[in-house]
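Sharing a structure here in structure tokens format.
Removed: one protein chain of the complex. Kept in place: all other protein chains.
The block that comes next holds chain A.
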Amino acid sequence: MNAAINLRRIGLPRLIVHLSVLLICILWLIPTIGILVTSLREPGQIASSGWWTAFTGAAETSAARLGEPSTARQDGPNFVISGSVFDGSQEGAKKGAVRAFGTKVAAPTEFTAGNPADIGDGETLTVNEDGSYVYSKNAPFSDKRGKRVYLSIAQPASFTLDNYRTVLTSQGIGQAFVNSLTVAIPATIIPILISAFAAYALSWMHFPGRAIIIAVVVGLIVVPLQMSLIPLLKMYNEIGAFFGIASRSYVGIWLAHAAFGMPLAIYLLRNYIAGLPKEVIESARVDGASDFEIFVRIVLPLSFPALASFSIFQFLWTWNDLLVAMVFLGTGKDQLVLTGALNALLGSMGGKWEILTASAFITIIVPIIVFFALQRYLVRGLLAGSVKGG
């Protein structure tokens, strides 16, 4: 029995605990659900109603012109125009149940459908749900053209994958996705082997200076990336100029990511490898196995959990990185990784949420899948990295 369960026996009423955790979960999920739902809606609906109305159907605003005054007929003291608002709707406007209407563009929901509305000048307008209207005035109509009205028309809930099709093909997100994979996969795998060998040397081999190297590695874990950028950018440019090659390349960013992840990788793996049972390694030594053989045949297979933890970290970090990619890979259209492409779209597609939300979702879906599939290893790595004094 652990401390937490113990506290339960004496603690707060459990219902409150359940409800508050539920509330926190909802709070934490809503932002992500918001963009997922929005990315599946039609652009017109996204702009005219909140995403939380998507399931109940949205209200879309459209404009329509009522019949011309020449069609008015006299009814007692009043002059009346009637018909259907959909006859005079703007082109391409959707039909549906009219929920509300108004005479000003700023207030399309001023009056509820079905109720007669007093719109001033002795005029009364009733628009029914089916679109039929009665427009009357206590004097002859003086305008030349039909009156403009604004309608709030209910649209059934509808979802579409068009936004995804658009961003993948015409907004460069498809290319960026491939670029992200090209950066992240080698940048994850290359440092593993290098750091594992180093971690083995730092835990099972004796040599002068070992303690200092370990201390330096621990220190380097927290060195801000910002310290490295300027000299490295200069160095890359010089190397590029010297050999006459592009200074920004995939090889360059792979090595940069590998190096930036190296201190944490060595630290995590060393913690794990140093904790392997001494007897196993000693007995292999007695049997005449060299360090190289011990490492490949015994240490590497036994360290799988630690290797998995680190690869998840490194993959999430390289996939989600923006700064390193912007500096070492560039910001040209075909060099952008997903985070860079999304950042560029934020600048150029300001209010076009159908583009932004779909792109954002494509950007976050891969790490989220990795996260849920391999959460166990991620948590283990976090604990090894932080609780033990790192």
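In this section, a contact is a pair of C-beta atoms (placed from the backbone, for glycine too) under 8 Å apart; a residue touches a chain by one contact, two chains touch by 3 or more; residues count from 1.
Please note the rule applied: contacts and distances are computed from a predicted model.
Not shown: a single chain whose UniProt protein name, out of "Phenylacetate-CoA oxygenase subunit PaaJ", "Ligase-associated DNA damage response exonuclease", "Sugar ABC transporter permease" or "Glutaconate CoA-transferase subunit B", is "Sugar ABC transporter permease".
Touching the chain that is not shown, out of A:80, A:134, A:218 or A:308: A:218 (per the contact rule at the top). Of the listed positions A:129, A:162 or A:291, the one in contact with the omitted chain in the full complex is A:291.
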